[in-house]
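Left out: one protein chain. Kept in place: all the others.
The letters A, B, C and D name the chains in turn, as written, and every chain counts its residues from 1.
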Amino acid sequence: MKKITLALMSAGLLLVNGGVFAQQTAMEQKPAMAANVDRAKILTAPGVFGNFSTYKVRPDYYKLSSAERKGAAAEVLAVVEKYKDKVIVDAYLTRGFEAGSDFLLRVHAYDMAATQAFLVDFRATRFGMYADVTENLVGITKALNYITKDKSPELNAGLTSAAYSGEAPRYAFMIPVKKNAEWWNLTDAQRLKEIETHTLPTLGNLVNVKRKLYHSTGLDDTDFITYFETADLGAFNNLMLALAKVPENKYHVRWGSPTVMGTIQTFESVVKTLSMAN
Amino acid sequence: MKKITLALMSAGLLLVNGGVFAQQTAMEQKPAMAANVDRAKILTAPGVFGNFSTYKVRPDYYKLSSAERKGAAAEVLAVVEKYKDKVIVDAYLTRGFEAGSDFLLRVHAYDMAATQAFLVDFRATRFGMYADVTENLVGITKALNYITKDKSPELNAGLTSAAYSGEAPRYAFMIPVKKNAEWWNLTDAQRLKEIETHTLPTLGNLVNVKRKLYHSTGLDDTDFITYFETADLGAFNNLMLALAKVPENKYHVRWGSPTVMGTIQTFESVVKTLSMAN
Amino acid sequence: MKKITLALMSAGLLLVNGGVFAQQTAMEQKPAMAANVDRAKILTAPGVFGNFSTYKVRPDYYKLSSAERKGAAAEVLAVVEKYKDKVIVDAYLTRGFEAGSDFLLRVHAYDMAATQAFLVDFRATRFGMYADVTENLVGITKALNYITKDKSPELNAGLTSAAYSGEAPRYAFMIPVKKNAEWWNLTDAQRLKEIETHTLPTLGNLVNVKRKLYHSTGLDDTDFITYFETADLGAFNNLMLALAKVPENKYHVRWGSPTVMGTIQTFESVVKTLSMAN
Amino acid sequence: MKKITLALMSAGLLLVNGGVFAQQTAMEQKPAMAANVDRAKILTAPGVFGNFSTYKVRPDYYKLSSAERKGAAAEVLAVVEKYKDKVIVDAYLTRGFEAGSDFLLRVHAYDMAATQAFLVDFRATRFGMYADVTENLVGITKALNYITKDKSPELNAGLTSAAYSGEAPRYAFMIPVKKNAEWWNLTDAQRLKEIETHTLPTLGNLVNVKRKLYHSTGLDDTDFITYFETADLGAFNNLMLALAKVPENKYHVRWGSPTVMGTIQTFESVVKTLSMAN
Partner (left out) sequence: MKKITLALMSAGLLLVNGGVFAQQTAMEQKPAMAANVDRAKILTAPGVFGNFSTYKVRPDYYKLSSAERKGAAAEVLAVVEKYKDKVIVDAYLTRGFEAGSDFLLRVHAYDMAATQAFLVDFRATRFGMYADVTENLVGITKALNYITKDKSPELNAGLTSAAYSGEAPRYAFMIPVKKNAEWWNLTDAQRLKEIETHTLPTLGNLVNVKRKLYHSTGLDDTDFITYFETADLGAFNNLMLALAKVPENKYHVRWGSPTVMGTIQTFESVVKTLSMAN
């Protein structure tokens, strides 16, 4: 059984076929002047900024000549290459699942200004110029707040030993969560109890759903961005039902809105797929 | 009296005049290399993905030449044909009933990635390129949760013996349902009781309204997608009133928004109708 | 004093100057192969479908040549003529009153598919092609539910003897109403009591405001579509205040949104007015 | 000290520099066949209709030649002239204060159909054709309901003797107010008490803020349109804070949304200002 701990979500992207770009940036790692961002490290470290943005391709993109659209992916990849020492980018195709977007980008960086510079440059490419941004959420990673070794040793053990053993994930979800003032006015002990109650019934799902959490209070109109990867959509639905059935759910004022579902792809594949037209 | 159980909604589409495409895909079933999806089976099996998407045709479509618009349907049908071993597609004309859309597509597949691939290819056709997606909801079918033989034997018997005996349905409705945290925090027994209360007064409506349920918690910003077919809109209105009058309604935070009403048509007919212009 | 009972709202349209089309369709009634819909009958019968749709004319309509715009009304009237045995259409100019629309159509038919066919054909005219639909609500007429001869004899007598005695109405209002789950979970007797309470103070307004009710639960995201005609906007405001002041109002989750106000005109007049440009 | 009673808000417009049109229409008053509407009278009479509409100039307006844009104001003023015996129009520049509009029109008439005819003609001018309407609210003036000589003699005396003594107002605000069902289900005496409580602390503000009230229940999706003029924005902010601090505020379900702030200008000045482009 392949053991991947919760925190090590990074490898998933590499297993997806349909493009090789992500693998190259992660693997070639030449001793260049500007070293690539270490993917495994940035995806597990606290204090990292995560930026989730969704886009819709404008209809007039398809009025460009086929040749122009064919060159779009290379231009986008050049921007990714330019920033490879500052940001990592994951791309997801959402067309066919979402009305609000055609694709989702997840950008990680140690410095938000680098994320902005990358996205500004992406928007200046031909493809980026024809992509309207429809949602943008910003968050920061933190060490575990509640289910720590000290405060909740058993659940912490359960969490850290839980291992994803499913097939390589094919689907990802980005789901914002905002809690009401009653939640934030609970004591730390009360919130710990609620989070323990929500953690227990979901431990079993860690074998087939990977999770990652970003904190956003004040940085954006949400408190958390929850991110999931899975190969088993039925299992994911069951996990979310389990989370709906705990008292913590009563404190939610936003859970979704939007729920963004996409297939995990390389950025190259996303651009190429959305550049097709008869 | 023609007996069709609740679960067997599949045949309805075949009885609608105005186009023969749906019948062909369901009936010809040549022993090709890629066999067609078995319509009756996929529409009754659990674990099947249902994708509901609505579209508005952009005004500039009607600036294309009449010849270009005339070729649109064939191009769309070629995409349906290409995916006939992976997805089945139902189409509904909503123009004249809805402000938010001109047509609705319901796509079933055992694999959501196949649904995405089909819809991406559809959007790359000339007609698809001029169609803006205005809503997209994703769900999964499951075996009955509450009104099972074990938990509620009498109602289960009622449900499974109830038979649609009306005329071939001409209208379909897609209505999302989302429940609040109080609902999900009820015990299973409490929810069973509420669902029994809602099931009893609606058994009588099964003779003239067909129903199908999709589960969406976490997959989208709704808990359920409810789908109906009927030839009798007054009976459908009465069924919905009966559902409004049970306590379960107090747990609804979304019921509709949108309520999508369309006429059941072949995909070919929908494309041809929406391609007309003086 | 001219006596028109509540139910007989049909004549109002004929009294409006500014166009003669509606009068012709209602009066000529040649013994053609397809007889016109009987206006007085369809506007009083239960089980009739009412479709309210609002439209905004797109700015590029006014870039068409003046000659093209001049031909628009005749083309629209030809569609009305084509469907005269299946639907009746009332038109209202809302520009100048509403931000969300330029005109409102009210279509009655015994068969919703006929309404759809008519509206699809209307949208295929030059004028219709340049009109974006901004709202669409569907309802069905029913016999009185609560204030019947049996259940509430006195109020029923008051209602049926109340007579509109004002000038020919010049203004119409379309106002959706949706009630909450608490309302629908009242007993029939409780709802009867609330409706009696709301009926009594409004009887006096029937002399200068005509009313018509459509039921929409499940057919659309509203429970009722209320429709009014009046020549006296102050009296209408007073009627609505009286309805605000009864306890039933506490059960409303939607009352308006939109409130659509228009002047009663012939369809020809509406199209001609909206086709003008300097 | 210049004494202008609450009701006499009319003169304010004449004192604003930047254009002379409004003064001319109010002052020249030739004994023409169609006499101008009497501005002072229509602005103080009950039973008058007030129509507030906001507009955004579409970007393509600035692609017209400079000469075409220069002729826009004259064309608009010709429409105002045409209707001078039926409506009066006040114009406000909102660009720079509002995201939802570039200008606001306030139209008064004894007959709403005249208002509609005027606005339809305005929209048919070159400037009007490039202006998208973004909000439209309709109301009617009434005599004082609560703070009357009989019901509340002292406050009535305070209100009628309060005099605006500030500089000529430069700013206007249009703020819709909608109250909940609990408010409307209070007795008249209870509502009187609440309105007395809200009137007392605001009497002092009448020296530097002018107010006018329109009633909209049923005519639009608001109960009231409140309109203010001031030269002192800090005083206006204090007045609104005083209104927020009385119990009546607990009954508000809409207060603003939008709050529209503009500078008081002549219509000519508004059109000319919005017609500039480098």
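As a working rule, a residue touches a chain if its C-beta (ideal position, glycine included) is under 8 Å from a C-beta of that chain, and two chains touch if they have at least 3 such contacts.
Just so it is clear, the structure is predicted and the values come from calculations on it, not from any experiment.
**Q** Hey, which of A:Arg126, A:Lys151, A:Lys193 or A:Lys250 is the one touching the hidden chain?
**A** A:Arg126
**Q** Which one touches the absent chain: D:Ala45, D:Leu64 or D:Val246?
**A** Here the residue in touch with the unshown chain is D:Val246.
**Q** Hey, which subunit D residues sit against the chain that's not shown?
**A** Residues touching the hidden chain, for subunit D, are 59, 62, 93, 95-99, 170-171, 173, 175, 233-234, 236-237, 239-241, 243-247, 249-250, 252, 256-259, 261, 263, 273, 276-278.
**Q** List every residue of subunit A that touches the chain not included in the displayed model.
**A** For subunit A, the residues touching the absent chain are 47, 49, 51, 53-54, 58, 75, 112-113, 115-120, 123-126, 129-130, 132-136, 138, 140, 181-182, 184-185, 215-221, 223.
Going forward, only the chains that are shown with their structure count from here on.
**Q** Can you list every chain that touches subunit C and also touches subunit D?
**A** none
**Q** Pick same or different for copies subunit A and subunit B, depending on whether their interface residues overlap by over half.
**A** different
**Q** Averaging over Cα atoms per chain, report the distance between subunit B and subunit D in Å.
**A** 49
**Q** Averaged over CA atoms, how far is the centre of subunit A from the centre of subunit B? Could you give it in whole Å?
**A** Taking the average C-alpha coordinate of subunit A and of subunit B, the gap between them is 30 Å.
**Q** Hunt down the residues of subunit C that sit against at least two other chains at once, touch-wise.
**A** none
**Q** Counting only chain pairs that touch, give me the topology of the graph as line, ring, star, complete or other.
**A** Contact map by chain: line.
**Q** Pull out all the chain pairs that touch, please.
**A** Pairwise, the chains that meet the contact rule are A-B, B-C, C-D.
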